[in-house]
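Left out: one protein chain. Kept in place: all the others.
Moving on, here comes chain A:
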Amino acid sequence: MDCSRARALVRRFCAGEEDWVDSRTIYVGHKEPPPGAEAYIPQRYPDNRIVSSKYTFWNFIPKNLFEQFRRIANFYFLIIFLVQLIIDTPTSPVTSGLPLFFVITVTAIKQGYEDWLRHKADNAMNQCPVHFIQHGKLVRKQSRKLRVGDIVMVKENETFPCDLIFLSSNRGDGTCHVTTASLDGESSHKTHYAIQDTKGFHTEEDIDALHATIECEQPQPDLYKFVGRINVYSNLSDPVVRPLGSENLLLRGATLKNTERIFGVAIYTGMETKMALNYQSKSQKRSAVEKSMNVFLVVYLCILISKALVNTVLKYVWQSEPFRDEPWYNQKTESERQRNLFLRAFTDFLAFMVLFNYIIPVSMYVTVEMQKFLGSYFITWDEDMFDEETGEGPLVNTSDLNEELGQVEYIFTDKTGTLTENNMAFKECCIEGHVYVPHVICNGQVLPDSSGIDMIDSSPGVSSREREELFFRALCLCHTVQVKDEDHVDGPRKSPDSGKSCIYISSSPDEVALVEGVQRLGFTYLRLKDSYMEILNRNGDIERFELLEVLSFDSVRRRMSVIVRSTAGEIYLFCKGADSSIFPRVIEGKVDQIRSRVERNAVEGLRTLCVAYKRLIPEEYEGVCGLLQAAKVALQDREKKLAEAYEQIEKDLILLGATAVEDRLQEKAADTIEALQKAGIKVWVLTGDKMETAAATCYACRLFRRGTQLLELTTKRIEEQSLHDVLFELSKTVLRCSGSLTRDHFSGLSTDMHDYGLIIDGAALSLIMKPREDGSSANYRELFLDICRNCSAVLCCRMAPLQKAQIVKLIKFSKEHPITLAIGDGANDVSMILEAHVGIGVIGKEGRQAARNSDYAIPKFKHLKKMLLVHGHFYYIRISELVQYFFYKNVCFIFPQFLYQFFCGFSQQTLYDTAYLTLYNISFTSLPILLYSLMEQHVGVDVLKRDPSLYRDIAKNALLRWRVFIYWTFLGVFDALVFFFGAYFMFENTTVTSNGQIMTTNSHMMFGNWTFGTLVFTVMVFTVTLKLALDTHYWTWINHFVIWGSLLFYVVFSLLWGGIIWPFLSYQRMYYVFIHMLSCGPAWLGILLLITVSLLPDILKKVLCRQLWPTATERTQNTHCPDSSPELAPAASLQSPGALGPRPTAALRDAPTRKVPCVLWRSEEYAVLLPTRASPVTVTVPAFCRDAPT
């Protein structure tokens, strides 16, 4: 034994992974298996401590500093600071050390606080008491002391302390209910099952007697996957082997419901639990603005280096005359003379770098971070995006991407739950070609006369009567719906036959809708009890079916089956699934009639399912049973084996009929899509649904219109022609008119004839994406992208989750590199949400997985409109101004310093005092731009919402293009020249004589270099702040406060700074400099003049551009400017739906800007498409102008 153990150890450490990573073996209750059983490799497991904190008390400072200095910007500033410490530089290390210290400290405090909170949460979690069984007794211990193999008892409403294998519950049937709301957000109760052999151990003593081992895979993060096997040793020598699946696994973080208590054995603990493994953070997304910011930074770094180089070279050229290098009045020390020339040149270079390093300010990073962090609160605060029904508001998971919302070019949206409500209502069923429509279509409510049925076709014969009942039974039995316990329903107990008290819970809303629908048709599913399903038939009798097997649903098969045994002993297999997955497996039934009905329903946008059955004779069932059992017990490739087994079982079916379930469009989904398209965004729908259903939804939400010419790229077509031909044909069609299309596109009126919509399905897509033998796959992709680019809307149906991500990736990396946004609500959208530049989750019915993985989460699809058109637009203009302005103001700041080097013998003399150098970016000019970047609204919220085409003004990173950047930089250079030479000429006479002073009658004193610098600095602070004031379009009291406040602060600070001899300073060069300057009249005149001259070109440019080449935004501003206030009245009346009625045309005439949106989609077009839904007469007002659809 020892020997084998040692060998195992050696194997484990030397032989490598494959031997021990595969699986782990757990001795339940730490009981060794009886001798003779297989020898297991002992493993070391972590304890049950959860560590989500990043730091400990001891490593906080070094680790946090390391983390922070890994950021390139911080590292750069650290280097500058060190250079200042080491060599003799013009500025004291304080000037860069203080801001850096400030930034580092603030960040460290914030991260430290967050980590402290995490520690607290960890401790609370690790110390919470857990009951577990030791020697047949219940013991309370701290959670962190839990070990793998311990048997744990969990009571109702407690959270599982680690991942447990469910052994037994107080319920006789060995089930328990669990909610995983905190794990994946699904609040429905899920049933977990104990295995047959352990479910009888109800008490502590019993469970202590359990002798078993569990083999399972090593922990992996997938919450829904688990394979394992339990060996139960009873008195018999042979252990009983049972398979374990995810239905036997209770996950840490889930909560026990409706069950008094359960016993379980710990298999994964601490950081190995599936919850902990899912903690890992997502990869960071970076916005386009950040990328351009980094490019600009590199440009400025180059400018900085070249400035330093130029100055160093000039210095040595200038100094080549000995009397300049070392004039008699300024001799060097002995050690300086002996210094190596190259070393001197290098330190000079570094000193120049330090002198000019402010051109890349630390504060820009801080301000950008603050802006994003604080700015994102405006999203969460937004009342318009708050959903009253669910009580959910928008969530911001990543504030780094705020401005990216204003740059979106492609939207990829899921259909179910995103465009539609995912609120299913049973519409009709079709049995053998006869259509049944329940009388009352009320979601979740059943009216008393629920048995009424409209027969649309001729009444069925006697034989079909039997089929009909079978169909209803099939619907009643073939599902995984649970009935909520009636014990918890308040009020008097309902009689069982009324069926009203049943509340169905399921992970799939379709199933609930079907079960409810069938209830209205007379068959009520009552409950599942002791693996017997009870249904109430039309005659009020209870029928019992023994549930033998469930062949659960998966998205590959797209169907599910149950095998049941009726009381008469007949064994049925009922199968329910998508038409495409049922029809090929059918051998009997009225396939053609049902297929036509299914297709008709699909065109109307209904979700269809087909139902089939087959009768199994007992021998067949034995075979099936064995097949399933073998697959279920398999430890490896269980999924695959199960799939194969299902494939074998679900064949030779007899078609019964089809159902149709309606999924209503979300409120204002069509308006939103229309607005987004008008904003120049291309909307693609990616769905797993079938083509007809999806296309109908697209029509309903006006993605496709009457004039849209649909291009199909589907498997059916490819079967007829080769992919090559289809693609070329399509591209020919599209490209022929592409010229006119792009023009229309920009005019915002795409009612033109040449409006294309593309429909592609998953299979065709994978053909396009598949690399060809000759490796020229890029060819098809390019062609495909070309076609897509020219289509106004694209619908991708039959998409697997991974294919959704693939599409997003394809567009993302196409040659224009457009910004993509993915929106979805389900777990199947997570991959595309993670892939897209911006991922938005709809806080929907299918759980929170999408919302958790997204960058932003919104309650409804309609909120996307405000999110992009208003918030995105605002954030983009705010941050782009912030970035440009920061570069501008630092050019203004540093360029005079550069110029001054030419007049001070390249001696690295600073122009400004240390305090000014330090405080310029962190206090004199920081607040106005921060508040600007939080508050600015160049046009009003309502205007942005009303006129989506304004979004095009900022498309393609318009405000951070090179042209704009160069304009700002040159403006900065110009201003710097004005400041410097203005002051220079005031100090230096232009005429023959020269004087180095300004004299006044009252204080005829001469001014030195510090006065010169202070003059330049004063002009600069005023100019830079006033430039921002010129750019501000939205002056709230806060803007007034910070803009005038920081100017005042500058003046007060300067007065104080110069007014006192500060005891802690070793120099007093600023003493009274500012006050003396202000006591001199020409200085005032000069300041006034220089500020005016610096601002003039920008004012001129603004006014001329506005007059000559106004952008759409500026036009809107002009028309909404306050002095044309009469226009505001109709605008306001248009907003309120009540005021619209009397004279909508007048309102339209008065407000010219709104003419574009209102011309477009009349509802008749929509009505023509779907004649059954909307009556064309009722709606003549442009649909989007209505506040809510009637």
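What we mean here is this: a contact is a pair of C-beta atoms (placed from the backbone, for glycine too) under 8 Å apart; a residue touches a chain by one contact, two chains touch by 3 or more; residues count from 1.
In this text, contacts and distances are computed from a predicted model.
> As a check of understanding, state which of "glutathione transferase", "50S ribosomal protein L14", "Cell cycle control protein" or "Dynein regulatory complex subunit 7" is the UniProt name of the chain not shown.
Missing chain, per its UniProt entry: "Cell cycle control protein".
> Touching the absent chain in the whole complex: find that residue among A:Q220, A:S234, A:S306 or A:N330.
Only one listed residue reaches the unshown chain, and that is A:N330.
> Could you tell me which of A:S246, A:S464 or A:Q909 touches the chain that is not displayed?
Candidates A:S246, A:S464 or A:Q909; residue touching the omitted chain: A:Q909.
> Among A:N123, A:N170 or A:T380, choose the residue that contacts the chain missing from this document, as touch is defined above.
Only one of A:N123, A:N170 or A:T380 touches the chain omitted from view, namely A:T380.
> Among A:V240, A:V310, A:L1089 or A:A1112, exactly one should touch the missing chain; which is it?
With A:V240, A:V310, A:L1089 or A:A1112 as choices, the missing chain is touched by A:L1089.
> Touching the absent chain in the whole complex: find that residue among A:V178, A:M986 or A:V1042.
Considering all chains, including the one not shown, the answer is A:M986.
> Which residue numbers on chain A touch the omitted chain?
68, 71, 90, 103, 107, 110, 284, 321, 323-324, 327-334, 365, 369, 372-373, 376-383, 386, 390-393, 395-400, 874, 903-905, 907-910, 935, 937, 941, 982, 984-991, 993-1001, 1003-1009, 1011-1013, 1030, 1032-1039, 1061, 1066-1069, 1071-1072, 1076, 1080-1082, 1085-1086, 1089, 1092-1093, 1096, 1099-1100, 1102-1104, 1106-1108, 1117-1118, 1120-1122, 1152
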